[in-house]
Structures are given as structure tokens and as C-alpha cells.
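Submitted below is the structure of interest, expressed as C-alpha cells.
With one protein chain held back, the other chains of the complex are shown just where they sit.
The block that comes next holds chain A.
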């Protein structure tokens, strides 16, 4: 198929970017979205032009590196997939596809479609861990009995790959779904309860410091999240935070 692409091109963090039009032919339905961009880049390189920069790594939906706002939605129109898992058969011959970087003040553009998502790392570093002595005498986590339901919910929260689609989708550029998934995966487990009070306070403080917007419960994040992280996690984080505040 033949597609018209409108792609955000930006030389570096400090330049002003703009949308550039490209036409691409011979796109197959079973190509992934990133493979389609690979084809475009090959053409550009052959012509001696600068290829379009975009993030990717695993190309199988597990690393969280790929991003892209495709026709106004993060990871494109399909549900529960990342951009690397999005197939070109979701588009039709002659379609125009608008491709932009994830937009948030906390995710500045580095080049073209690549944004700096290290704000997520800093939120994680503020409390997304448990303190365990690992010097040779670590107790097997399975030795602690945990209710099945809680273990499952914790696992689902832990499937968040930190891609940032929740922020990109949210009209407020709020990072609550990501942060709440990271809070929840520990809050539900006995090992995580030990540092629960400081964890939620520190992670929420860092989230606010990074300049993400405030959640207004539109639910866009949950719909666009490639891992199906639920809004229940945000409610849990709100409860955790209120409890922590009352406790001091």
C-alpha cells in the first residue's frame, strides 16, 4: 500500500521542529509500524537525507522503548499493543498518518520522535524499590505466603513497561497511571508494606516535581496503555497517599 506520512522533524532539543510530508510505497500489511519507518529511513539514507530518529529496542512489546503518537493516539489506533507490535494492516491504502513524539513538558524532545523519558526513572528512584540485603543471605520471596488475589494484582501492576503512553494520551499529561502501577506493585505485597508510607509520598512528590499534569480521571491512560494497567491502581495510590498523609 501507499501511505502519506506527516512526521515531526526536529534537529535537536533546542531547535524548532516542524511537520514534514513523506510518501511511502510498497508497505505490506504484515510489516510492523517500526518496520514501515525502517523502509522510509532506508530510502532517506539512500537519498543522502537524515533518517527519522525514533526509539526502539526489543520490538516485541516488552521493553517500553518505542513510543510515537500516531494519528493522535499513543502507540496508534490498536488496543493493548505497543508501536512495535502495531501492524500496518490496521491502515488502508492512501491513508494519511500523522506521527508525532509523545508530548509532555516533562518529556522534552531530544530529536525528531525521540523524547527524554528519564523523569520516569527519577520517579522510580524516589521509591520504586524495596530495601533488601542481597549479600548472600537473601530469603526466597516465595517463602512468604501471599494471597493469590494480591499477588496477581501486584503482578499485573508490575507489567507496566514504563513506555509513557499514559502521559502522552492524557489531556493533562499526567503520570498517575505509571506512578500508581509502580506504587501498587509493592503496596500489595508484604515485602513492600515496610516502606509503603515513604514510598508513596516520595514517588508522588517526584512526579509533581517533574512537571506532569494533574489527573482528572478522564480514563484515557487506561484505554491507551499497551499493558492494560487499570485505573484501580490510581485509586489505590490515592488511598495509599491519604493514609500516608494521615499517619504523618
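What we mean here is this: a contact is a pair of C-beta atoms (placed from the backbone, for glycine too) under 8 Å apart; a residue touches a chain by one contact, two chains touch by 3 or more; residues count from 1.
What we mean here is this: contacts and distances are computed from a predicted model.
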Protein name as given in UniProt for the chain not displayed, "Protocatechuate 3,4-dioxygenase subunit alpha", "Ion-translocating oxidoreductase complex subunit B", "Spermidine/putrescine transport system permease protein" or "Succinate dehydrogenase": "Succinate dehydrogenase"
Chain not shown: contacting residue from A:43, A:95, A:195 or A:232: A:232
Touching residue (missing chain; options A:4, A:92, A:125 or A:217): A:217
Residue among A:41, A:159 or A:201 touching the omitted chain: A:201
Chain not shown, touching residues in chain A: 6, 8, 19, 69, 71-73, 77, 98, 100, 103-106, 109, 169, 171-174, 176, 201, 204-205, 207-208, 211-220, 223-224, 231-232, 234-239, 241-242, 245, 248
